[in-house]
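Apart from one protein chain that is not included, each protein chain of the complex appears where it belongs.
The block that comes next holds subunit A.
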Amino acid sequence: MTVTVDPALAGDARRERRFFLSLSLPALFIVGLAAILPILWIIRQSFLTTGGEYTVANYSKVLSSGLTWSALVTTLELSLGTLAICILLGTPLALALASARPRVANLLMAFVMLPLWTAILVRTYGWLVLLRRDGLINAALTGSGLTAEPLPLVYNFTGTLIGMVHYMLPLFLLPVYAAMRDIDPNLIRAAASMGATLGQVIRTVIMPLSAGGIFSGSVIVLIYSIGFFITPAVLGGGKVNPLSTRIERALSTFQDWGSASVLGILLLVLMALIGVMLLAARRLLAQNTVAASHA
């Protein structure tokens, strides 16, 4: 069956589409200028010697250096560690928020969002005050006799991870919370009425339906964490050196823009790879869920 459309209406629709498109032009222009041009510039820079001649030496130098690979490992450890803790802490929290009464949920949400409104430097130095040797946490631990010696909570991997999770948790929570809130409560009631336990409800109804939110949250966490600089620089005590600190070293100590650009491109490729992998995983999972629901 074909639907006949009034040609005048179709023309209107076309005009409308064109009008909306033209409205987006300024934004597209700015994105192009602010994102694409610098990336092209960095790509060009990565092929230049300090004298300005074309070369691939920057690539061979960076890719053959053991420092690059150990920085890459640190980057992955930090971002995957942050993601794992965000999922472990954030998913139950989102579940609690989504099932709370709206008034309570809004109040709790405000507490979750509070760190987002604080500048990252302030937050990072705040952790320093809490975590350092004579900081609040260690003072409480040694004062109460729980530990004899202050724990090494900061200027290491642990401190860096704490700072990063603190930054990323709200950003992870938002899409997960949104997905969980959109679940039709009737589905949960239906599952319960058929005799499903709470665990079964979570596993078979809530988790599959909020998988999209968890994936979006994970993408945000990973993409942000991979480029983190301030937190490892301040809380890592010089011992936690992801790719971002290698870029800083190449720029400020060596004035080696070529190598810094190569490292920047490496970060970009890493982000693209992770993005593609997560999207593929999501598609796969969606297919499995559909298949399972038909089984």
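Throughout what follows, contacts are C-beta pairs under 8 Å (C-beta built on N, C-alpha and C of every residue); 3 or more make two chains touch, one makes a residue touch a chain; residues count from 1.
In this text, contacts and distances are computed from a predicted model.
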UniProt lists the protein of the undisplayed chain, choosing from "Ligase-associated DNA damage response endonuclease PdeM", "ABC transporter", "Protein arginine kinase activator" or "Ribose transport system ATP-binding protein", as "ABC transporter"
Of the residues listed, A:P26, A:G66 or A:P102, which one is in contact with the missing chain?
-> A:G66
Touching the absent chain in the whole complex: find that residue among A:S144, A:N186 or A:Q255.
-> A:Q255
Quick one: say which of A:S24, A:T50 or A:N288 touches the chain that got left out.
-> A:T50
On subunit A, the omitted chain is touched by residues 50, 66-67, 70-71, 132-134, 152, 155, 233, 237-239, 241, 249, 251-255
